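Contents: one structure, followed by commentary.
One protein chain is absent from this view; the other protein chains keep their places.
In this document, chain identifiers A and B correspond to the written order of the chains, with residue numbering beginning at 1 in each.
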Amino acid sequence: MTPAAFPTTWRTLALAAALFASPLAQASEHGKTAPKAWSPVTLQTALRDLPKGNAAAGKSVHDSMMCASCHGAAGNAQTMNWPSVAGQRHDYTAKMLLDYRSGLRDEDGRAGLMTSIARMMTPQQIADVCAYYASLPKPVAPQAQAALAAPLSAAEQKRVEQLVRKGDANRLITACASCHGLHGEGKGTTPAIAGQTTDYFIRTMRLYHGGERHNDVYKGMSQFSRRLSDADAQLIARYYASLGVSRSAEVTEVN
Amino acid sequence: MNSRRQFLLASAAALGTAAFPALVRAGQASARIVIVGGGVGGATAAKYLKLADPSLQVTVIEKNPVYIRPYGSSEVLNQHASFQDLEVRYDVLRQKYGVAFVFDAAKTLDPVNKTVTTAGGKVLAYDRLIVSPGIKLRYDSLPGYSEPLAETQVPSGWIAGAQTALLARQLQSMRDGGTFVLAAPPNPYRCPPGPYERAALMTEWFAKHNPRAKVIIADPKDSFVTDETALLGWNRLYGYQPPQEYRAKIKAELMPSTKPCALEWIQARAGGTPQRLDVKTLTLHTAGGAIKADVINIIPAMVAGQIAFDFGLTDASGFCPVHRATFESTIHKDVHVIGDSSIADAMPKSGFSANTQAKWVARVITDGLAGRDPGTPVWENTCYALAGKDYGLFVADVFKIKEDGRIGRVNKARYLPLDASPAQIRLSAVYQQAWIQAFTQDIFA
Partner (left out) sequence: MRLHHLTLALIGLVFAIGLLGAHAPVFAAPASPAAAAPLPPGPKAPPSGPAMAQTCAGCHGTDGRLHAAAFMPLAGMPKAQFVQAMRDFRDGKRPATLMRHVAEGFSNEEIDAMSVYFAAVKPE
């Protein structure tokens, strides 16, 4: 950028930020003018309106916005506490960034942090970083808490596969695989969850259950999580974590 | 004291403070470490002593049962945080780490018999003492100012507490188009970028809530830590025009201003030195003239906390001389002084400095008790600050004892580069908030 352009950018960005940030921040705090929920049509339009993303440029965005601090150097989160984003579906990542930007997703302090970051990004940067993460292989399971790292027993495997593939009609729990895919690979704007970190997974189920997180288009997640016991949520979290690339199989590369 | 301990201590004294005497404590009760002050330095020391050796008997003497954190406290003034957000409890230190607390003021030190006596008359014996009493604000250093005035009318709020809340109320209810005057302190003082962050955050807040208000910094100095980065931020956010000598230094393009800036920094060389406070007319008299104000915030000269004086740990400078390698007082043996009260050469007086000094002293003490050499010391001071809610900056230093025997920096650059990208600047502001949480957890959780 030429020096002459820089001052204009700063003043404009500051003004734009003041215009963007205040009403939206107030909306999510006071719930007066809450961000509009998506309809399938508005969502598809917004995704289609994003520019075409470039994965190599997306790596630069990942670097300059310091995404690695939480999401890991190559999109593999360093703790169980934050989501891995490696291999995540383009449309899901885009929707999440748009949801943070609008305040539709604002479940806790971490979301507030993502809101600040998403509002710094241009549509091109959003598109680029989505392309970058989508180009990566699915996540490497991070070093796990002892209880959650233990491989599933035969009985546990049977139970969780029942839940994942068939659901539970008694508890009105739809099979996870029906939206998230047979191998947890996701579909469209339904996220890939194979290899996702366990703490984040369990926390997400709790946040849907409690209604703090409510940005899914059909609001199905709160229904599915309503009757899911903590034990079942842990089981499913361990199951999906195990679908990632195992850490022993990972080449100890230098990123 | 039994004769064996007397012999060991006599040997230790003979070896001198530079060595690390091997006090073998086999068969003896766990060593007693008393810590005066439950702020950043004292609490960090307590936790890290217990982490290194859970068998140590660690007792903190602190007069306030709840800690009000000063770092980030200016964010109460611009409504970015509530006063309750500043409260930190000692529960985890007590329950998880087993640190004992005596909620009382420490009153006297007997360095020969190695006891500390509290105002309530409790006598605590120590094998090692850590004194971390923070700062004492010298209200009387400004004619016309006093502690009672600070509590009621012209708050300082540099030790977080009721004065912070008072200042917040005054600023948030200041009349339209009023003037807020901040009297900056002379060196050395706690939290070098702090007064300027406070003034900038209020400038930002006034722009939204009281657009004709003015903010004036009356300064007995001509510069401050992070000044170049801060002034560039003020230029971009508030149209501030830096003094001439900075214009050459700040290479990035400065924006011209279209109207007078609401924020003014009167350096010493321009007559900014505060000389007298006239509280009746709310006028601050400076070397360059009288400034009539609606709200005045005086950050006066400061020295070591009173306890350091009462314990005989200070020198003519009003701070505590220590051996750099151990932070042990040069005046009283087996007494370590850390944090703002200590003379630590190039280390700024900051929470982060106190935190790394406390960790080092915990290491020195536990290694010393076990007969180990703690090795070469290292400290850090890495703190984020704000020029505006979304405009972050920082100072980052790594410290060692240099060839001249004094503590000095071993890294090159200290500040956010002047050509930092918008992402680095916004993320620094995001990280500043995260840092407050992470820092608090490292000390108290």
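Keep in mind that, in the parts below, contacts are C-beta pairs under 8 Å (C-beta built on N, C-alpha and C of every residue); 3 or more make two chains touch, one makes a residue touch a chain.
Every value quoted in this text rests on a predicted model; they were computed, and no experiment measured them.
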Among the chains presented, those that the missing one touches: A, B
Which of B:Ser173, B:Asn187, B:Ser257 or B:Ser421 contacts the chain that the document leaves out: B:Ser421
From the listed residues B:Lys221, B:Arg269 or B:Lys402, report the one that touches the chain absent from this view. B:Lys402
Can you list where chain A touches the absent chain? 1, 5, 8-9, 12-13, 15-16, 19, 57, 60-61, 63-66, 68-70, 73, 78-81, 109-110, 113, 122-125, 128, 142-143, 145-146, 252-255
Please identify, in ascending order, the residues of chain B that touch the omitted chain? 47-48, 51, 251, 352, 355-356, 359-360, 363, 374-380, 382, 384, 392, 394, 396-398, 400-403, 409-414, 416-421, 423-424, 427-428, 430-431, 434-435, 437-439, 441-442
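Criterion: only the chains that are shown with their structure count from here on.
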Between the Cα centroids of chain A and chain B the separation in whole angstrom comes to 39
Would you mind writing out the residues of chain B in touch with chain A in their complex? 236-237, 252-255, 390, 421-424, 426-427, 429-430, 433-434
Would you mind writing out the residues of chain A in touch with chain B in their complex? 3-4, 6-7, 9-11, 13-14, 17, 21, 64-66, 113, 116-117, 120
